[in-house]
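Apart from one protein chain that is not included, each protein chain of the complex appears where it belongs.
Presenting chain A:
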Amino acid sequence: MSSVESLDDASVVTAVDNRSWYKKNRLAIAPWLFLTPAILFFLVYVILPIFQSIWISFHDWDGLGEATWVGLANYVELLDDDRFYTSLWNNLLWLFLFLLAVPAGLFIALFLNQTVFGMRLYKSLFFFPFVISQVVVGLIFTWFYNPNFGIIAEIWNWFGASPPSILGDERYVTYGIIVAGLWPQIAYCMILYLTGLNNVSPDQVEAGRLDGAKGLKMLWYVILPQLWPATFLAIVVTVIGALRSFDMIAIMTQGGPYGSSNVLSYFMYEQALSEYGFRMGYGSAIAVVLFLIMLVFISYFLWSMYQEEKGGH
């Protein structure tokens, strides 16, 4: 018996030796061959720029001439800049108010989760706002809010009140833009929940009904736990969306009036690349702050995904 085994081993060894170096190691090398193009692209355009930005943030640089090392001066200046605090505060507003898209999306999804005639078309049409460019959404809402002819003005006039200039008033402007941003975001959350509701186990719903659960109780104890994957994804995309908000602000107010609707992403752009001057170093410092804020969320999301990955396989 043992002699047969050793004979087998020997033949395997000679077979291996006859193969080329690649064939011997192909299971170790092949993944890197498949990965190289993607890694190269990602490295050049995503990973390295992050570190370059951090490096630039320690410099004073107009993007053309020589960069001068200034250490932490950009960050110190930032701490003393009122525009920075306005932007930071607005980012917080965006974050909290934007999250309303999650329950609102759930609400619409529950409303639409029926099977009456033409429901598929209704669902797609409700999803419409998400497919349209934010530039277009921003323009539409700018007209809506126009105090001279906008729909909001018509409603105010109808009640005999003089219409507010939502985008021209420091008190309302950020809320006005957030409402515009919520429109497509609610549509996105809605579609996540509609798919989630599709996958809810009918047995558990039936079991819940037999136990006398219905309405909100059923929603809270039976449905929502099953919808957690949809909720998680909705929160991820909404948080990232809120902190990335740029298009709407650029289109609707350009951060105005007097910088009151600025957020970090737009403030950064304004400092680094607009008529206000090419302060690449200062802009990069703002970008680094925004990056660190997002890193908190990114780490949490990745950690959750890692837990799932460990549990799943």
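Basically, contacts are C-beta pairs under 8 Å (C-beta built on N, C-alpha and C of every residue); 3 or more make two chains touch, one makes a residue touch a chain; residues count from 1.
Assume contacts and distances are computed from a predicted model.
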Undisplayed chain, where the name is taken from the UniProt record, one of "sn-glycerol-3-phosphate transport system permease protein UgpE", "Electron transfer flavoprotein small subunit", "Polysulfide reductase, NrfD" or "RNA polymerase sigma factor": "sn-glycerol-3-phosphate transport system permease protein UgpE"
Absent chain, residues of chain A that touch it: 26-28, 30-32, 34-35, 37-39, 41-42, 44-50, 52-53, 56, 63, 110-111, 113-116, 122, 124-129, 131-137, 139-141, 143-144, 148-151, 154, 183, 188, 191-192, 195-200, 202, 205, 214, 218-219, 222-223, 229-230, 233, 240, 243-244, 246-247, 250-251, 264-265, 268-269, 272-273, 280, 283-284, 286-288, 290-291, 294, 297-298, 301-302, 305-306, 309
